[in-house]
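With one protein chain held back, the other chains of the complex are shown just where they sit.
By written order: A, B and C. Residues from 1 in each chain.
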Amino acid sequence: MSSMLLTLLIFSPLLSVLILLFVPSDDEKTLKMTGVLGALLPLIAAVTAFTAFDTAESGVQLEEVYQWITYEVFQANGELNYSIQYHIGADGLSMILILLTAFIAFLASIASFSIKEKLKSFYILFFILELGMLGVFSAQNLFLFFVFFELTLVPMFFLIGRYGYLNREKAAWSFLIYNGIGSAILLIAFVALFMKSGSMAFDQLKAVFALPEADLKEMYLTENFRMGILIAILAAFAVKLPVVPLHTWMLRVHAEAHPAIVMIHSGILLKIGAYGMIRFGLGIFPEEFKSLAGVIAVLGVVNLLYGAFLALSQSDMKKVLAYSSVSHMGIVLIGLAALNEYGIQGAVFQTVSHGLISALLFFLVGVLYNRRGSSQLHDFGGLASQMPVAAGLLLAGGLASLGLPGMSGFISEFMAFLGLFEVMPVTAAVGTIGLILTAVYVLRAVLGVTFGRVKREGTVYGADMTAAERFPAFMLLAAIIIIGCYPALLSGLLGATLESIKLGLGG
Amino acid sequence: MNGDMIAFFILALCAIAGGVMMISSTNVVHMVVSLIFTFLAVAGIYVTLSAEFVAGVQVLIYSGAITIIMLFGIMLTRHDKENEKKTPKLRQFAAGGAILVFFLIMYGKIKDLNFPQGDVELHVDNTKKIGIELYSNYVIPFELMSVLLLVALIGAVVLAKKDEKEEGGGKE
Amino acid sequence: MLQNAWLIPLFPLLSFIVLTAFRRHTGRLAAVIGLAATGASLLMALMVFAEQWQGNSFKAEITWLEIGDKIITMGYEVNPLNALMLVIVTLVSFLVHLYSKGYMEGDSRISVFYAYLGLFTFAMLGLVLSPNLLQVYIFWELVGLGSFLLIGYYYFKPEAKAAAKKAFIMTRIGDVGLFIGIILLFWQTGSFEYDEIFKAVANQEISQTMITLTALLVFVGAIGKSGQLPLHTWLPDAMEGPTPVSALIHAATMVAAGVYLVASAFPLFEASQTALTTVAAVGGATAIFAASIGLMQKDIKRVLAYSTVSQLGYMMLALGSAGYTAGIFHLTTHAFFKALLFLAAGSVIHAVHTQNIEEMGGLWKKLRLTGPLFLIGALAISGFPLLSGFFSKDEILAAVYADGRYGLFVLALIAAFMTSFYMFRLFFMVFSGQPRSKQDGVHESGWTMTLPMIVLGVLAVVAGYVNTPWFGTFLNDYLAQGPVELAHEHHGPLWIPIAATTVSLLGILLAYLMYAKKSLSRDWLSRSFPSVSDIIYNKWFVDEAYEATFIKGTKAASCGGTLIDRYIVEGAAEGTVSAVQLLAKSGNKVQDGKVQTYGTVVILGLAVIFAVVALTGGYFS
């Protein structure tokens, strides 16, 4: 039973899809209940998997391997046996992201209550999306990874295009085209890897590329080839992360999609970019990654500053948050570029922490949008007097976002910079300007909404947050603070995995 | 330069000349006639390749049957020169260029290709051997071929038959 | 007792949590909860101090985070310096809690106010107890958060909003310096612990340049928090917060954190002469600069705020001149008398409902208790003999003189003159003469407000005797027990206290002549040097300069970035789109329904593939 745990976890959303098929589409109450319970199921499974997970061990755990596709190819240098397996498993990094996915998806399912129309198909797409995300993080070979990766694109496209705001269709197309190009590049890189190395499994690829240079030459895996594949993979994930200047699609999605979707998107889907860079970039091509570290660091700093500067002059709260996501993803790059435990750990922390923080902030913006019908900054003000809870949460979220100690954002920023200062102090010093700018734009937006006077007389915002709205927000805030106060929770999970990455980097 | 070579060159020249004439001619009937020329030359080539039976079939089917069908086709349709517009120059150049590239590359590839001539005596009892092969190894394709021909026959008749109703409908 | 020192910050934290969670239900109980928490902290701090006095130190740590082979710990430490700070912080905090009960009476959000106070006190105590720089940084930011929340307490006022934002951002700039400094120190010494860092510095494991660089970066943090030049502008604006908050945060505790930080990292600074000189120079410059602005301000709290900036400059000057004890000593006495002054000012504001001193006057008779207490505070800060400020200022001047930076010494003397002048200008304008506006129902505040003032008044008088040339230098001996073995004693020549006293008395006299007796015209300065007075009145146009350079610059960069994003980045994407569309349109033309066109395209494609394969030799060759 426990050997099937991960499979059950990944495919548990399917059960809800099946149930939803039999629920009449106008029975809102049942739909909502199925949605929430259905999202709870993977969370329970994820927690169960977590308890079965041994944090001290460095390798992949909870592995499942089944033969899937096999064929033989004759080549000039002999017969090659190609086989693709259904191979899933989780190491520390995967485990963290799986937990994050299940957690945020659960909260997003509650946040979806504000959807009034087409709720049934929403939840069906939602669960397919969750399946894809869980699969992406637990796949252990390229093929499976790619299948799940694509599986996230399609439902996301419809979720953006059907349930968003005014320009949602354009946003959905932007999303599809950018990500489609990204995954096309990814596919080419994967296929090239497969054809040359004869394997798709992560561990085998890792072993192949750890071979001495002469052996690699023999297999036509020249230096240029490896570098090319790495750059292709990084480029593909750079679209996802996103890295400036490939970020415009993300702004549209964040501005136009429904808040629950943006929670998922900003909270998890962007993290696939980071995950891919760590898993494929650092994991398979450590040597080549090293030689690109300088470029990545500069890109990270550019992302950080660019996002921060632009967030400063946005008039739409959602745009501010979108640019702040761009800025925060810069920190992931900074951490990766450091190539030491501190930096990589910082990058992973940042993925988790930004997942939680941006989910919280977008959720709150959604709550405000429901009340006010707008997310323009100039429509707001004096929120604290009429919705103290919402205002307090928004302030807390903002503070977390600007990296206040005691909250998760600080840990990741600190570790990423700690890592980068060891290797590239000057670049890192330039990057710290971003910390100041972050404070400036966050406070501008948050104080603009919460402080000051109410723009119109009377009860403009309506009632304060309902219990169903408070629950996700407080859960997220609690997670942010717990990680911020006691980061060893996460780092314990990561330690062993980082150790193995570090080994790949050659100390 | 032995006899084989001479025969080959003459036949090849005839074949190519026929082809070129077909392409360059403007009169439809001339085209068909030059094609007959080519077909016959190709039949000769077959003979030099020790394929007498195929050569015979070539003469019968191509030079005979197919050419006649084509002539009937021409006779049944109208061909006024004034009515014919010129093919667009662009397409002509594109096709010509592409074919030239194709030709050059293929030429480069087959220029030095040569297999040793097998020691099988193909020309000895050629027809008999083909007959044996056809009725032993290739009997199923052979029978299938007969079905194909039948289908083609019926199909051609059905297609070419005047459809009274359609004619009356006057629809495009 | 020392082992349980970690409980001290937890009481206020508990109060914060309880008050936030049960915000709706506490109501008037809020003050009691806050008082109980800080009272418990105060008691424990006193016990810890008593035990520490006997020479015990204590340090405990737990693992917080493991990264690779490095272990980052969190913990607490009790040493002479922070035991003293614990008492100061808890005491002032307790008194301010008590005072606020009266001052904030009737405010509907009183529980929020007490919650914020609890949060701040927690953070400040945590900062004081921290044994390593990382923990210092964490609480350093949290202290800033408390300050930010309390400045913005009146959230509906646009000024309060702006001030809160400004405070956070300005200190954040300093914090980033500290952040970099900490990280660099970590990479140089492999640890965040004070002990390890000091050991590495002592063993000369770090290059001199690196010591100077890190010391300066740490000092940048202190500049931000302590409102030193050039990051001082937030502190006067922070007066938008409720007055008790100004007393607690922006006079006694948080702003002194910068001084505390420099003091606790003192061995690092002492290892670099450049760093010390910078600290002294910045301190001296700030002292006189802020004092000069204080001369012309009209808002009672702003005068006090500039005075705070100036006094903090003094402390920095002392530390920069290697006067470790002097700096700490002044920090202690300043905490008491400046808190007293702010509370007294709060009492005045509470009575007359204005902060503009032009509208006050003649309050001496109406506020029989506040008036004398304010006088005590003013005398103490002016360095009137036998009050606490006299001794600590004397100590600083002696240290600066002994250090040999005579230019700074002169600056300090001038600043002392200005201090006494503006304090008594304030005093005379508020309390003497006739009321300059209608004042109805002016009455003395209740006991909750006067009691803290009385306690602080007493302390403002006697606190100086802990370290005097005459009765013994208890404080110096006490601090000498600490890990920082640098508590030098400076005994300057006798003429220094005399000169200092003379100067401050002259300042008082001048103020008396101008504002009480009015024998000198009040505005001779503005008449004789209009430009000078204009500059001073407008605070040297620092805010305006920042507005014109940094803020405008950032805004311009942001707008420019937006344009780039919209037209270049987005434009590139749009360009690609139109290129593809163009291609598609031309491709569409090929689809004309004619078989031969299709065939031609197929052959063209085939030819291209053939050509590519023939030219490159194919992928697998």
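Keep in mind that, in the parts below, contacts are C-beta pairs under 8 Å (C-beta built on N, C-alpha and C of every residue); 3 or more make two chains touch, one makes a residue touch a chain.
The definition used in the following text is that contacts and distances are computed from a predicted model.
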What name does the UniProt record list for the absent chain among "Inner-membrane translocator", "Amino acid/amide ABC transporter ATP-binding protein 2, HAAT family", "NADH-quinone oxidoreductase subunit K" or "Sarcosine oxidase subunit delta"? "NADH-quinone oxidoreductase subunit K"
Which shown chains does the chain we cannot see touch? B, C
Which parts of chain C face the unshown chain closely enough to count as touching? 591-596, 599-600, 603
Since one chain isn't shown, list which residues of chain B touch it in the complete complex. 2, 4-5, 8, 12, 15-16, 19-20, 22-23, 28, 31-32, 35, 38-39, 42, 45-46, 48-51, 53-54, 57-58, 61-62, 65-66, 69-70, 72-74, 76-79, 83-85, 87, 91-92, 95-96, 99, 102-103, 106-107, 110-120, 122, 126, 129-130, 133-134, 138, 141, 145, 148-149, 151-153, 155-160, 162, 166-167, 172
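As a working rule, only the chains that are shown with their structure count from here on.
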Taking each chain's mean CA coordinate, chain B and chain C are separated, in whole Å, by 97
How many angstrom lie between the CA centroids of chain A and chain C, rounded to a whole number? 37
Spell out the residues on chain B that touch chain C in their complex, using ranges where they run on. 87, 91, 94-95, 97-99, 101-102, 105-106, 108-109
Interface residues, chain C side, partner chain B - complex: 596-597, 599-600, 603-604, 606-607, 610-611, 614
Chain A to chain C touching residues, read off their complex: 75-76, 244-245, 247-248, 306, 309-310, 312-314, 340-342, 345, 382, 384-385, 388, 399, 404-406, 410-411, 414-415, 417-418, 421-422, 425, 428-429, 432-433, 435-437, 439-440, 443-444, 447, 450-453, 486-488, 491-492, 495, 498-499, 502
